[in-house]
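Our next item is chain A:
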Amino acid sequence: MNRHKLLGGVALFASVALAASACSSSKTNSTSSSPTSAVTTLPSGNTSAGTGFNAAVTSIVRPSDKEGGTLTMVDRSDFDSVDTGNTYDAFAWAIMDDWSRPMMTYAQQPGAAGAKVVPDLAQAPGVVSNNGLTWTYKIKPGVKYQDGSVVTSQDVKYAIERSNWGQNILINGPSYFPEFVQDNTHYKGPYADKNPNDGVSGITTPDNQTIVFNLTTPFSDFDYLMALPGSAPVPRAKDTGADYFKTYDSTGQYKIDNYQVGNELDLSPNPAFDPSTDPDKLHVLRASKIVIKLKQDVSTIDDNLFDGAANVDLTGVGVQPATQSKILGNPKYKADADSAYANSTEYFAINTLQKPFDNVDCRKAIEWVVDKATMQTEAGGAQGGGDIASTIDPPTIPGWKAGDQYLTPGNKGDVAQSKKELALCQQAEPDQFNPDGTVKGSFEVMARDNAVKEANMVQTLQTNLKSIGISVTIDLKPFDKYNSAFAGNKQYAQQHRVAVSFMKWGADFPSGYGFMYGILDGASIRDAGGYNLSWDADKAIDDGITKALAETDPTTRGNDYAAVDHQALSDALVVPLVWDKNLVYRPESLTNVIFSQGLGMYLMSALGVQ
Partner candidate 1 sequence: MSNEASSGVVEDIALENTSPRAFLDVRDLKVHFPTDDGVVKSVDGITFALERGKTLGIVGESGSGKSVTSLSIMGLHRTANDRKKKRGAQISGEIWLDGQDLVTASPEEVRRLRGEKMAMIFQDPLSAMHPFYTVGAQIIEAYRVHNKVSKSVARKRAIELLELVGIPQPNTRVDDFPHQFSGGMRQRAMIAMALVCNPSLLIADEPTTALDVTVQAQILDLMRDLQREFNSALVVITHDLGVVAELADDIMVMYGGKAVEYGSAHDIFKAPEHPYTWGLLASMPRLDRERAARLTPIQGNPPSLINVPSGCAFHPRCPYGAAETGGRSDTEIPLLAATSPGHLVRCHMDPARRREIYTEKIQGSL
Partner candidate 2 sequence: MVTYIIRRLFAAVVLLFVISMITFFIFYVFPRLGGQTTESLASQFVGKTQSAQAIQGVIHRFGFDQPIWVQYGRFVKGIFFGYDYDTGTQMAHCYAPCLGYSFKTNTLVSTSIAQWLPVTISLAIGASILWLIFGVSVGVASALKKGSFIDRAGMITALIGVSLPVYFVGPLLALAFVVNWHIFPDPDYVAFTSNPVSWFTHMLLPWIAVAFGLAALYARLTRVGMLDTMNEDFIRTARAKGLPERTVIFKHALRAALTPIVTIFGMDLGFALGGVVLAEQVFNLPGIGREAVDAVNQSDLPVIMGVTIVASAFIVLANLVVDLLYGVVDPRVRVS
């Protein structure tokens, strides 16, 4: 089973273009940081070396640019693809910089700086013009593929076209661009339309170094899109479609020597890589060989880290519960571990279509009564599970503000307050209540059936709701079809009187849009397969997101997103429970360890071995 899908962040889902408009500014957005002229031996000029528990979150552990050694990684699953144009696996994104150079990439920095993107293949962040509708990038000169040929801006255009418009063949990756990029030609993608002269009209390459994107609507997070692996260049002549992963043309500091599906991926230094094209030291060759063992058994993967058989768990979703106690109980191990935000939130979505929860007071009753403290314990505690959540966005999202609604003593829930809200609801919808104040009928709460902790959490909810007179039954359904056939299926939710659905959500990139659009925006409501499990098209939320996307000032944009977050709780659409934290272990053999706030895991492509 694909563990990353179970535990890692779930992706953003955007397919309907935003309506809209607004402010103009030609300024670049906040994520920019000018190339550092690196003089130290440390990556990106960072000199803050740290040791001890959580050191990799705030500093670099064992910083090193030394080359040599074999870095052995283990992973619980296999890549969905090693082709940058065909992947949606979180761990894949964290390692792919080894063999590819996307236009932008996450800064190799600990802390908040690591949630920002910096130019990689691009010379600089996108230059915005035309009222936020035109984004222009120039690529670095002299960047080469492993066969020695030079990367051009046409290759970037082709790469984006194949991964976003060629999804009839490359079925795995995200496809944001068609939602925002103009396309008068209704391009069918390079695989359905094999004419090399055809392409998306909104993407132009005036010369070999320049690429221009014309958007249909302002999208101030555009640099984040350019940090998706799909922007890494692919030469049209070399593309073999679905088979390209077998002959992937590397632009990174490593190349793929051997990829045995489901078994092993071996990387060795890419001789064509020229460090002079990488002034920010994003692609430093550290290990002289990288072996990634795939589909490793969950029960032995942690042991491998302790006994030295592996240097790091590429899966990046944290150690097993048994290992958690082993690490936290032993200061020696704990000093080699980090517990940091995984950029995902566990929450309950309240079904606003289900009477009486169409009434905001009834929803607020649920907000008040939930015992978040117990849920945190069930999620794995403060280190292995996460922090008790007061907002839907985790604190790593730029602009985030701590929530101030539904705070209860000890986070244990407040039955009195809850009953007060329920009484208000009863006044509004008396026919939904029994004379004794309990809610008529029984409802379902849903969770995925593959995690004991989720089952425990909905059981706690069941108890909480019972205390205010709402009776529910628990309905656990398979992870794979949870959103298509069950919790995310409107018909199912109606037929089964689903009141609350458990959900765990992570963003493709750390922005308010990345996090909230898919689960709260009215445009994300689907009859089946969607992730907006509240089913509420709230104009205030939709407008708030649109406004933020058009906002060029990062601080104001952050405030806009925080306001959307606040609105979602005011409307009592979601009950945030836990901001996930993963307890991850870094064996002493591992060097240059940085916990990336952007990726929610170690920066796998920056690791070395000693």
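Convention: contacts are C-beta pairs under 8 Å (C-beta built on N, C-alpha and C of every residue); 3 or more make two chains touch, one makes a residue touch a chain; residues count from 1.
Candidates were picked such that all candidates are chains of the complex that A comes from, given by their letters.
As the structure is a computational prediction, the values presented were derived from the model and not from experiment.
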*Identify which of the numbered candidates 1 or 2 touches chain A in this complex.*
2
_Touching residues of chain A toward candidate 2 in the complex: what are they?_
1-2, 5, 10-11, 13, 15, 78, 80-81, 86-88, 165-175, 189-191, 194, 239-243, 245, 260-263, 293, 295-297, 299-300, 303-304, 307, 309, 480, 484-485, 528-529
